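Here is the structure we will look at, set down as structure tokens.
Note that one protein chain of the assembly has been removed; the remaining protein chains are unaltered in position.
Moving on, here comes chain A:
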Amino acid sequence: MGRYIARRLLLTIPVLIGASFLIFAMVYALPGDPIRALAGDRPLSEAVQAQLRAEYNLDDPLWLQYLKYVGGLLQGDFGTDFSGRAVLDTIEQRLPVTARLALAAVIFEALIGLTAGILAGIRRGSFFDNLVLVTTTLIVSVPVFVLGFVAQYVFGLRLGLFPTSGIGEGWYSYVLPGLVLASLSLAYVARLTRTSLAENLRQDYVRTARAKGLKPAVVIGKHTLRNSLIPVVTFIGADIGALMGGAIVTETIFNIPGLGRAVYDSVLRQEGAVVVGIVTLFVFFYIFFNLVVDILYALLDPRIRYD
């Protein structure tokens, strides 16, 4: 197991280098002149523009810019954005916010999604099963920003149950945005759990377990669920990475100062160092949580061994 983990972790190094270069190249390939855009409709004197270009190495060819960036990285320098703020500071400030939001979302996703999926899977064709089907279809088909604005308006503004925006009220501020962020994945988890559980309940070993006279709770909880959860865990694990990076819309609607908003702003401003720093971090999280999922497999299914 230890060797397996070490090998997987070593593999992340080339992936991260490759990913960061690709992202760097993409930002580089964005058309237009970021320095000119900084000034907007106003003039910016030529000497000042030249100075800014020199400061951010914008006159260098792609490979040289990237080498300078990596050179900085090796000395612990993640670069700065156009307002001179260190990228590392931005990450340090915003990562906890994004992590909290993602955590809240994953908790809702697992809690609500699994419960709904299991109940629906056990009582196939029941009223509850149909209710889950209709609700999840609705959630999947409504874009997340609509869901966000409606939730903000109804639960935040009209009913006053949650703060309408910001993170001023601690963990409580993350409940509503967490639910909105989780909504789509939550629907998938419910559907996935239901299908997987329903399929496994038809298996021979379940019939055997029932024939042995085991209680229904044990049959489902101990025998069926462990097998049924493998695809669900895969989905949730991969989703954590997506939730961390894909919260841009939710963070914007609820005015949450997370990494998603920072990346979005930086892409618009073509701030290469910020985009590369944060997106590479997303890539790392994605790889990391996939590794965690793979390790979890072994716990869920004793037949899987990693040596």
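To be clear about the criterion, contacts are C-beta pairs under 8 Å (C-beta built on N, C-alpha and C of every residue); 3 or more make two chains touch, one makes a residue touch a chain; residues count from 1.
Throughout what follows, contacts and distances are computed from a predicted model.
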Name per UniProt, for the chain absent here [options: "Acetolactate synthase", "Oligopeptide transport system substrate-binding protein", "succinate dehydrogenase" or "Amino acid ABC transporter membrane protein 1 (PAAT family)"]: "Oligopeptide transport system substrate-binding protein"
Touch with the omitted chain, as defined above, among A:Phe24, A:Tyr174, A:Tyr188 or A:Phe254: A:Phe254
Residue touching the undisplayed chain, where the options are A:Gly2, A:Pro31 or A:Gly76: A:Pro31
Contact footprint on chain A, counting only the chain that is left out: 30-34, 36-48, 50-55, 59, 82-85, 90, 93-94, 143, 145-146, 149-150, 152-153, 156-158, 160, 163-166, 168, 248-249, 251-255, 257-258, 261-262, 264-265, 268-270
